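Encoded as structure tokens, here's the structure I'll be asking about.
Every protein chain of the complex appears in place save one, which is left out.
Now for chain A:
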Amino acid sequence: MTAAPEPLLVATDLRKAYGPTPALDGAELTVRAGEVVAVMGPSGSGKSTLLHCLAGIVTPDSGDVRYRGQQMSLMSDGERSALRRTDFGFVFQFGQLVPELTCLENVAMPLRLAGRRRKDAEALAATWLERLEVTDLAGKRPGEVSGGQGQRVAVARALVGAPRVVFADEPTGALDSLNGERVMRLLTDAAHDTGAAVVLVTHEPRVAAYSDREIVVRDGKSRDMERAA
């Protein structure tokens, strides 16, 4: 056995309220390099808020998120958004692809934003479309593909920039079980191959079964289920 790798992301005692009721009430979570962590829990329990805090999209009222030892709340907005571009990938339930761009251009976009030349970016994007078995969608726009196909394009886009962490919030929420599982398998295989960690919010147990471990969020508090066992 090798020693457990240093955690990539450590969130401690996160609190966040929108109005009187807290969305997060002392949640915590540790993500290590390369692992897939499922975040489950009832609707409204704070899963998405937790994910947004981890990704530096939402700033918690109190508590601490450290990414590779660096406290995110001490970074400037510019530093945080640079981090999101370079180190993080995102997959949501739907509506994440730019409708005016082709699928290939969508996948190439993170690379273009990072300053890569169009030709290089699109060549790499094409390899990711191939990997997710949607090469034939390259020239289509998101409005012209099915939900399952769109999610595979979204997974390609999330992984194309070689992120260290992929945040996925209900990535299979709009898919039937067969397509949902294909997306999960492609996502987790690709993440394992590239060494990316995945934070996976889902309410489907069969989707959570693709994780290495599970956190349950209830009323804004998290519970590490490995400790429950």
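Simple rule for what comes next: a contact is a pair of C-beta atoms (placed from the backbone, for glycine too) under 8 Å apart; a residue touches a chain by one contact, two chains touch by 3 or more; residues count from 1.
In the analysis below, contacts and distances are computed from a predicted model.
**Q** Suppose you had to identify the omitted chain by its UniProt name; would it be "Isoquinoline 1-oxidoreductase beta subunit", "DNA-binding transcriptional regulator, PadR family", "Copper chaperone NosL" or "Predicted Zn-dependent protease or its inactivated homolog"?
**A** Answer from the UniProt record of the missing subunit chain: "DNA-binding transcriptional regulator, PadR family".
**Q** Considering the whole complex rather than only what is displayed, give the residues of chain A touching the chain that is not shown.
**A** Considering the whole complex, chain A reaches the absent chain at 42, 185, 204-206, 208-212, 214, 216, 218, 223, 225-226, 228-229.
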